[in-house]
Each structure stands twice: as structure tokens, then as C-alpha cells.
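Comments concern the structure below.
Note that one protein chain of the assembly has been removed; the remaining protein chains are unaltered in position.
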Amino acid sequence: MEKINIICVDDQREVLSAVSKDLSALSDLFQIEECESADEALELMDELDAEGQHIALVISDHVMPGKTGVELLTEISDDNRFAKTKKILLTGQATHQDTIAAINRARIESYFEKPWKADVLLATARTLITEYIFDQGLDYQPWSEQLDNAVVLSRLH
Amino acid sequence: MHQQQLQRIKETYFSTAERTRTVKAGETVLQQGEYNDCLFLVKKGRLSGFLHNPESNLTAKVFEVHEGAFFGVHSYFAKTWESSTTIIADSDSELAWVNKTTQAVEPNVYGSLSEQFTPVVVHELAQRQMRTGLQALEKERALQKLHAAEQMTTLGQLAAGIAHELNNAVGVLSSKTETLAEALWQLVDESHPEANGFLELGVAVGQSSSSSEVRKRAKQLLESYKLDRDTAKQLAKAVPEGEVSREWFNDIEQSLHFWEMGRDLHDMRLASKHAASIVRSVKQLGGGDQAKQPDLDVNDTIHKSLALLQSNLRRVNVVLRPAVLPKINASATELVQVWVNIIKNACDAMEHVAEPQLEIVTSYYKNRLVVSISNNGPAIDEQTRRKVFQPNFTTKKGGLSFGLGLGLSIVQRIVHSYGGSIALKSDAEKTKFRIKLPIA
Partner (left out) sequence: MRKYFKYLLPIVIPLVVLLLPASAFPVEGLTILQQRVIALFLLAALCWVLEPIPIYATSVVIIVLELLLLSDKGIALFRSGAGSPEFGELLSSSSIMATFASPIIMLFLGGFFLAMAATKYRLDVNLARVLLKPFGSNPKYVMFGLMLITAIFSMFMSNTATTAMMLSILAPVIVLFGKDDPGKTAFALSIPVAANIGGIGTPIGTPPNAIALKYLVGENAIGFGEWMAFGVPFVAILLVFAWVLMCAMFPAKQDKIELSIKGKFLKTPKAIIVYVTFAATILLWLMGSSHGMNSYVVAMIPVAVFSATGIINKEDLKKISWEVLWLVSGGIALGLALDQTGLAKLMVNSIPFDNFSPFVVLGGAAALCLLMANFMSHTATANLLMPIMAALGMSMSSLVPFGGGVTLILVVTFAASLGMSLPISTPPNALAHATGNVESSQMAKVGVIIGVVGVLMSFIMVWILNLVNFI
């Protein structure tokens, strides 16, 4: 079975573990990776990609030392290898300008404000992963129990 | 030309002894509404004009006349022969006058009396108008000052209000976390005594290794202990280095579960502590406590400021070099306000710097404390440098961004109130504020 990864990026360790805990329902079928900086995330993505694994979703904070979240997600969306990867910006501190950049340049699929609601984040992640699986032309069945059924139905239609 | 004409008039008409008199301080020269056919020149001393409004029964000072100035201009030239204000001498003064019986001197050369006096009239009117304008400006400035002070007070009150509310909430969270931890501890002790150690480890240490370290360690554990991926990762978080003791593997799922619970408690405790300290700082910044305390450590106020600006400083490398300083008599709130303003400005200035760095050095020299705060943001040009301490000067477009910074003018005001000084130096490498405070 193809391996599908979800990557969470936040420089605050406690927040990072909280995010991945909220997504833990998905951890049986997908691999959840934690990164404390944008560069670490890019390096990990490069590595996973070289192993032929999929990166379905990146959830990133915005204000971080080094590269910001918007810069990270822009780089990902400009990279041919991750053209179909879905992106969520999860932040409490993005300015109006940052938000515009996130939508126009990083082409994020979703924007969450801190503090976030765990169930909404989980549902969004599910939807986006389902879309990724169909965009990528993978067979959805092995993952079907954790996918967003509405998306599955509309894509099969 | 104009000066000469004026001089001639003063000499020709206001130099005769019979039209000169002296008045004592406090003496009323003219009464509003009473008969007056004289134009006065103040030769010495000072007088003030008062206007009385009978409807509102208010009296206000409307002008002052000094040496070389005229009064009675209105009644004399408008020929109302009635004084429009009450003139009272402020000091002992010498006055000269002309009245309606005074004849023109050399009318064939200089024209009639009114022609000769035109420069006097115009000059006096212009002077009065100018004075009114200046007064209006002054008033505007005073209002602005008042407004800024009001804004600050409101913001402070708001901050204090929020801080108070938050403090309660954080207090509840923090104390309940402790209670819950305690309860959990007991519960585990009774039901799973063997797992108590894992819970304890989680509470005490939390996750100490970084995500990349965890990944590396997980790979290593995966191989040496034949675990599945998720378990290996969790174990890597719990046991960051060394051998993994045998107890973990008795029931690895359960061990990790308890460790995780402990870790979460650890995180909660940390977060509530963090929140509490921020609330405390905000309260201090905004709260009405301006009281000076005799044994204030300036280094402490710097620490508080840094804590307050933690989110702004997230991407900044902060270097703090404190010296052992003598205690001074000052208000912590005010000093925190000074540092916060300067540091906040530094953060904004370094927004586009690749490796932002903030250096704070404190030292003690010849009865003075010196605090220098420098950043590696772009240089401030000469022109801007001269204006930064002026009120209402800003380089930040887009108006008011809700921040804790309330301007360098306030910083300067506070520093001056302690008898200290503030100076700004800037070049391409760094921009430095140096604040000196006397040790009273």
C-alpha cells in the first residue's frame, strides 16, 4: 500500500504535539510527521518523496524563526513534486498582508485561527486528504474508512 | 520705511509731557463700555485687556499690551468713543495718548491725521490677528496632548481590565490542572501502580527532544526493538536517549499511554504558567500603579519587557548582557513601558532583516545606570533621527496598529522625568538607543 504522510509544522513543541494529537484518529492509516521548522519540513518532504511516499497535507504555523509558514507553503506550491499536496495555514498571528500572500502565492486550501477546534481541523484534514487521493489517481479503497464520504461520492460520480 | 513712519508718529504725537501719565499696577485705565476718546501708547510697563460678557457673566483676558504697543485703537479709530474692553495695568506703567482734539502735524507733508495714523492702525490690527492665530495653535496642541494622554489611559484601563479577567481564568485553569494531576496520580497509583513511573516521567520532563531528534531516535528504536512506526515514535519522545528500560515493554501501549498523559499535564502546567506571566506583565504595563518603589532592579524590568514581547521576538535572536546594578527608586511600570516601546520599534525595524538580532546591555558608571538597546535593522537617516522623539511622528503607515508601543515621545518624557537622558545612534550595522538614569 502507498504510504501517505501528513506533515505538521510549528516551532512550539506543545502546540505541535497538540495538533498531531487532534489528528491522531488518522494515524492508523496515515503517517503523521512533526517538524519544528520550515527547513526541517522541506528536508523531510524531500526525503519522503525520494522514498516514493506521498505527502497529502501540510499544516503549518505562520510565525516561526527562519522561514515563515507562508514562505514554506509558497515554496511547496511552487515545487512540481508537491503540486497536488494540500496546505493548511494554522496561525494566530498572520497580518492581513500575510493572509493575502497565503491565498495568492501559497494557494492554501484552508486557513485556521488559533485556538482551533479539534473536530473541525480533523474534518478538514480528512476532506483534503480525500481530495489528494483522488487528484493523485490512487485507489481510495484502502483508506476509505478515514475518508470524507461526501468527497468520495462526488469524485466517483 | 514702516518703522520710520511709526517712529515719527511716536515722536511727534506721543512725546509731549502734558499727554503723558503714569499708572500703578492694578489700576484700571479704561472701563468697558465707558467713554474714551484717547489712543494710548505704552511707553513703559505692561497692561492687560479683559472682556466681560454680561449675558454669561464671564470675564476673560483677551490681550496683553507691552511697551511700544497701542490700545484704545477700536474706540479711537472707529470713532465709537466707547471703550470695548477693560484695561488694567499689570505693572507700574507710563502711558502717552492723543485724543480727538489733537491736531495733525505738518498735514501738507504727511496728509491728514487719519492718513498719518493708518500704519499704526494696520500694524496694531495685524499684531492682534497674529496673536489670536498663535493662541489657537497652542490650544490645538494642548488638546492633542490631552487626547493622547486620554488614549493611553483608556488603553491602560482596558489592558488592566482584560488582565484582571484573564488572570482569573488562568488562575482557575492552573489550579485545576494541579488538582487534576494530583487526582490522576492517586488514581494511577491505585489502579496501575506499575505505570506510575511513566506518568511521573511525563509530568516531570515532558517531551525534551526536537522533532528531528525524535525522527532519528524513532528510526533507531524501530530497528533495535522491532516496534511499529507509531510506537517507536512515541517511545522516542518519551525516552530520548540511552537504553530503554525493561519495564516499558511489559505493556508498551499502556506505558506510552500513561507517559503521554503525563506529558500533556506537563504541557498544560507550562502553558498556564506562561499565560500567567504574560497577564502579569500586561497588568503592570497598563495598570494604574505608577508608584515608585525604592528598591527597583532595572534588569528585572527588562526581563518583564522581554516576556511581554515574546511573540514579537519569536524570530529575533536576543542577547542580554546585564551587569549587577544598584537598586533605584523608580516605577516598574514606567520603566517597562520605556523598554517595551524601544524593543517593539526595534522588532518592527528588523522585519525584513534575514537574521534579526537584539542586544541589550546594562552597565553602571559614575552614579548613572546605562541601558543600551541595539538592533541590526536598517539605518535611520539623519532627518528621521531628529524627529523620532517628537510626538505624533511615525514611520509606520496605515495608522494605528494595536500594539503596546505608544511612541518614543512618551519614552523620552518618562526618561526625562527621572532626570535621565536618551540618545539614538544609527548606522548601516546597527541602531542603538542609550538610556542613562541617575541613581538618586
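Order of writing sets the labels: A and B. Residues in every chain begin at 1.
In this text, contacts are C-beta pairs under 8 Å (C-beta built on N, C-alpha and C of every residue); 3 or more make two chains touch, one makes a residue touch a chain.
Note that the coordinates shown come from a computational prediction; the quantities given were computed from them, not determined experimentally.
Missing chain touches which shown chains?
Contacts of the unshown chain, counting the full complex: A.
List the chain A residues touching the unshown chain?
46, 49-52, 79-81, 136-139
Everything below uses one rule, namely that only the chains that are shown with their structure count from here on.
Averaging only over C-alpha atoms, locate the centres of chain A and chain B and give their separation in whole Å.
Centres of chain A and chain B (C-alpha means) sit 43 Å apart.
Per the contact definition, I'd like the list of chain A residues that touch chain B in the complex.
Residue list for chain A touching chain B: 11, 13-14, 16-18, 21, 27, 31, 33-36, 40, 44, 63-66, 93.
So in the complex, the part of chain B that touches chain A is made up of which residues?
Those residues of chain B that touch chain A are 206-207, 210-212, 214-215, 229-230, 263-264, 267, 270-271, 311, 314-315.
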